[in-house]
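Yeah, one chain of the complex is gone here, protein chain that is, but the others are all in their spots.
And now, subunit A:
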Amino acid sequence: MAKKTYDLLFKLLLIGDSGVGKTCVLFRFSDDAFNTTFISTIGIDFKIKTVELQGKKIKLQIWDTAGQERFHTITTSYYRGAMGIMLVYDITNAKSFENISKWLRNIDEHANEDVERMLLGNKCDMEDKRVVPKAKGEQIAREHGIRFFETSAKANINIEKAFLTLAEDILRKTPVKEPNSENVDISSGSGVTGWKSKCCS
């Protein structure tokens, strides 16, 4: 029986217009680094980060999507497997904010019904170039009943908080499976496997 390095696997997805900083948000969270050069994501990519919440090791597999319309058919096929979706806009880009409704519609169309959603207004370090007031972000998040953070991947503001909050929200909904004889991890004694219980143990 394998000793697992984590208890739960959560699959998250980052969506939003091209250039709002999805990849940078993820890079800050996974590698605690920031890169100013803009490289457009091709289709879909992912990163892994393990966090600990409520005494459980949670492996986050975070899918990073291309915001460009031309990758739409590829990226939308990844919505359904996501347990949590972060919709990112850029507070210095009005169009990216206007498109929130379009992205929310994509979620409705392609994601699981019970997917945990979150809205991020990124680049909040660029106050001088802000065109979307924080209140507007808060308002649209309230209207759709989802959480909202203003973040900055560059200045490392609210990035970890956003991911951990989303993971916590998913964890709260996760039915914790009691350890049974098949899934008990003998070597470590911790038997919580959650989603993974059906996998090769």
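The rule is short, and it goes like this: a contact is a pair of C-beta atoms (placed from the backbone, for glycine too) under 8 Å apart; a residue touches a chain by one contact, two chains touch by 3 or more; residues count from 1.
Going forward, contacts and distances are computed from a predicted model.
Student: UniProt name of the unshown chain, from "Queuine tRNA-ribosyltransferase catalytic subunit 1", "RanBP-type and C3HC4-type zinc finger-containing protein 1", "RILP-like protein 2" or "Signal peptidase complex subunit 1"?
Tutor: Choosing among "Queuine tRNA-ribosyltransferase catalytic subunit 1", "RanBP-type and C3HC4-type zinc finger-containing protein 1", "RILP-like protein 2" or "Signal peptidase complex subunit 1", the correct UniProt name is "RILP-like protein 2".
Student: Specify the residue from the set A:Tyr78, A:Trp103, A:Phe148 or A:Phe163 that touches the hidden chain.
Tutor: A:Tyr78
Student: Residues on subunit A that touch the omitted chain in the whole complex?
Tutor: Within subunit A, the residues that touch the unshown chain are 2-6, 9, 11, 42-46, 48, 59, 61, 73-74, 77-78, 80-81, 196, 198-200.
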